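With one protein chain withheld, the remaining protein chains of the complex are depicted in position.
For reference, chains read A and B in written order, and residue numbers begin at 1 within each chain.
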Amino acid sequence: MQITTIEAIEILGTVSFAISGSFAAMQRRLDPFGVLIIAFVTSIGGGTVRDLLLGDTPVAWMRDVNYCLLILLTSIATIFFKTYIKKFKITLFLFDSLGLGLFTILGIEKGIVFGLSPGICIALGTITGCFGGVIRDTLLNTIPLIFRKEVYATACIMGGILYFALLYFNLKPDLAKIAVIAFIFALRIIVVRYKLTLPRFG
Amino acid sequence: MQITTIEAIEILGTVSFAISGSFAAMQRRLDPFGVLIIAFVTSIGGGTVRDLLLGDTPVAWMRDVNYCLLILLTSIATIFFKTYIKKFKITLFLFDSLGLGLFTILGIEKGIVFGLSPGICIALGTITGCFGGVIRDTLLNTIPLIFRKEVYATACIMGGILYFALLYFNLKPDLAKIAVIAFIFALRIIVVRYKLTLPRFG
Partner (left out) sequence: MQITTIEAIEILGTVSFAISGSFAAMQRRLDPFGVLIIAFVTSIGGGTVRDLLLGDTPVAWMRDVNYCLLILLTSIATIFFKTYIKKFKITLFLFDSLGLGLFTILGIEKGIVFGLSPGICIALGTITGCFGGVIRDTLLNTIPLIFRKEVYATACIMGGILYFALLYFNLKPDLAKIAVIAFIFALRIIVVRYKLTLPRFG
């Protein structure tokens, strides 16, 4: 079984957001069923909004039951491992940042496949990256991360511009993808570190 | 004029949620126009999200003006009869539970028609059943029922599993539908009774 770069990114992004959703839900003391729902919504939220806007329906998670299984397993594993993890906030933040980078690239790529102009592709990437977290935070009744001081959507937009710049200079697409994911991930961490504050949840 | 089982379920579900929406809105002391809007949104919310996710557009209520008229008439009737009904909370709860069962079956059936796998059909049924109420509660600024302690989405998921089990054992589809609707309705009532608390609204 061969896995393309895009598939690998999709799997990693789904897992990252499922973990970040599970942690956010456990932090708010939801019961296990609530944790599953939040993990699911966080993981599929961005891609669902992307597919709806593009009219690529039935949306992705409906066509491939494996993603639902992946989220289920990730969420259950997260619940079991939670006792080993002391620092919920940091773990949540790291996986949220990783998922952000991965999903931004997925959104941009899908926009390119649909023949949209670069500016719109970047907007689509930003939406794909951010919406899972926005829905998660809205459901958990915390102020969405996107509206706080730390860069969030900004990281996606800058990453998107970087991606088109790298492609323009003929970097191999797969390398460009990995570079941009690392850029978005690093940017968020550096900004939060530089401010010497961790994101405050709830 | 012949009415199929699905059509009958659709009509009953639309009426149930229009009543539950009207009561919820009157309880929050909205003016008659606000009551109409909330009744409308509660009735069409679940089916609209379902059709959007499936890409079955224009969404159902746009193709058949009769559903809009049905909601309008139900809502007006509810406003007029409200003086005869003392126990808003119980009435709201009963019709909400009934609509939940009816719409869950509608969502599952549509998933089957679209050739989706059983797990996805159950998710679609749950979304169809729950979303009208979630939007209603969000607009009325109360914590959505789905996030409270009583089973809500859980009832839909268990009903969905029961439905596929009944079909597997070759029960007639129409009978299976009615059994599952009764099951979801009864489950919610039993759970709330057992806890000896009625749902607290607002």
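In this section, contacts are C-beta pairs under 8 Å (C-beta built on N, C-alpha and C of every residue); 3 or more make two chains touch, one makes a residue touch a chain.
Since the model is a prediction, treat every value here as computed from it, not as a measurement.
Looking at A:6, A:54 or A:167, the residue that reaches the missing chain in the full complex is A:54. Considering A:11, A:72, A:116 or A:162, the position touching the chain not shown turns out to be A:116 (whole complex). Here one chain is not drawn; of B:37, B:162 or B:189, the residue touching it is B:37. Residues of chain B in touch with the missing chain: 30-31, 33-34, 37, 48, 52, 55-59, 61-62, 65, 68, 139, 141.
Interface with the hidden chain, as seen from chain A, comprises residues 52-55, 114, 116-117, 119-120, 123-124, 147, 153-154.
FYI, only the chains that are shown with their structure count from here on.
With each centre defined as the average position of its C-alpha atoms, the distance from chain A to chain B rounds to 31 Å.
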